[in-house]
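Shown here: the complex without one of its protein chains, the others still in place.
Chain nomenclature is as follows: A and B, assigned in order of appearance, with residue numbering initiated at 1 for each chain independently.
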Amino acid sequence: MFDKGLAQKAAENLKKVREKKPLIHSITNYVTMNYTANALLACGASAVMAHAEEEVEEMVCLADALVLNLGTLSEVRVHAMEKAGKEACKRHLPIVLDPVGAGATTLRTRSCQRLIRELSIRVIRGNPSEILSLSHEGARPRGIESVHPVDAAAEAAVNLAREHGSILAVSGRVDLVTDGKTRYRVHNGHDMLGSMTGAGCTATAMIAAFLAVGSNALEATAAALSYFGLAAEKAAKSSEGPGSFQIRLLDALYRMDEEELKQGARIEIA
Amino acid sequence: MFDKGLAQKAAENLKKVREKKPLIHSITNYVTMNYTANALLACGASAVMAHAEEEVEEMVCLADALVLNLGTLSEVRVHAMEKAGKEACKRHLPIVLDPVGAGATTLRTRSCQRLIRELSIRVIRGNPSEILSLSHEGARPRGIESVHPVDAAAEAAVNLAREHGSILAVSGRVDLVTDGKTRYRVHNGHDMLGSMTGAGCTATAMIAAFLAVGSNALEATAAALSYFGLAAEKAAKSSEGPGSFQIRLLDALYRMDEEELKQGARIEIA
Partner (left out) sequence: MFDKGLAQKAAENLKKVREKKPLIHSITNYVTMNYTANALLACGASAVMAHAEEEVEEMVCLADALVLNLGTLSEVRVHAMEKAGKEACKRHLPIVLDPVGAGATTLRTRSCQRLIRELSIRVIRGNPSEILSLSHEGARPRGIESVHPVDAAAEAAVNLAREHGSILAVSGRVDLVTDGKTRYRVHNGHDMLGSMTGAGCTATAMIAAFLAVGSNALEATAAALSYFGLAAEKAAKSSEGPGSFQIRLLDALYRMDEEELKQGARIEIA
């Protein structure tokens, strides 16, 4: 059921992250930026957070990938994202978009649509409600939490992938990753991720780190989610609640070696 | 000394939080927003942080309660609070105000007074110096820390409660909760809360979660503080300092069951 070649590729991608230590520039929300920065360091990448319009273009020039995350959004922040995104496109840097809360408010939905239209986004990762809201109007999440299962957003993901030439990653109990043709299902993960803030944002950050070093973006995306999910499985084993879980998750991201990921990755070609 | 009926009510309120998973919209400070979001998830509620004027009204419409927290305040942030607060009032959503640093600067004191005047605030929770500064000019805290004991603010709390039709919660070694007539004293808590940042903000968030589901606001407020304080007592037992304490506190909030709260709540009718 699970593909051994993709597990092998996941391990190779992790190895490359540790070797190349890609610098990930994130324009992201205030709530989870500390955690995602720590997770980037834990996986072996470097992190820089900078969002001022005055400097984002210069900062992007130093980076190997760009994360645009729509949590705690504002108009000013969207402008900075556009500037950074255009510079990233010019330099062929991979951009990962996290449409936090798309569908919840007009600002978030419109801003997402604008960024997708104006920029060449390599990967869009969201929960099912967020992904649905990008294709259908009317799919409204509850705040930033999904009210839909992954399967409900599968068709929307495939369509968005085809329309924009992006990879769509839909997070849920089993994650879906698709470029509009191939579909991978990543079975790694743990329910405890739902009891901490920033699990989705962190998955997005991991994708950016893997994209920055991987030659095949679809495989790199699945690899990142598998790695993140497997670390969560390990962290949950010795946790007593969401506090110790999120700390052990950082430890697990840091300690995971390639062999472990090769053995533990559960990626299915769907 | 401690009221068994109120302990029973506290347990029932906790049960309702877990069943209804109320969505709490917080417009809050940058320092502690990650921790309070995690605490909201740990207690069983959902959390959304959004502060842009462009979207706060829409976001409030999805929420079950609104937190206005004055840490890292700015004029722009106050405007967003007013917009969100007015929408919340229109929808009869409970609003909890945390006057972080009221009395320390004119911006904070004035902004608090304006929000209290313009909005119908269900609960105001602060430390004694903050509460005093809202009634007397001249009561000046040291930064954001209290220089007064709870009793020194008891009269001010009762007067503010009567004047504004709000519940006042004054945090300290023993918390005071009053609607201007009845007074509850919550004896749960631990000194270690003073060695972490955001303990007060988290207490405020817990009140919002309990208010969102509780039919009696005074009981819900006391219940939230008792639950939070009891979790702190548990966390302190196995902590080696403020780092492990704050992680174990999230675990304790998550693991506390109703029976435990019923047995451990120490709420006194004063």
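Keep this in mind: contacts are C-beta pairs under 8 Å (C-beta built on N, C-alpha and C of every residue); 3 or more make two chains touch, one makes a residue touch a chain.
Since we're looking at a predicted model, the values are computed, not measured.
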- Note on the structure: Had the left-out chain been drawn, it would touch subunit A at residues 23, 25, 30, 33-34, 37-38, 41-42, 46-52, 54-55, 58-59, 62-63, 246-255
- Item | subunit B, residues in touch with the chain not shown (by the definition above) | 29-32, 34-35, 71-75, 101, 104-108, 140, 142-145, 194-198, 239-244, 246-247
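The definition used in the following text is that only the chains that are shown with their structure count from here on.
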- If you average the CA atoms of subunit A and of subunit B, how many Å lie between those two points? 33
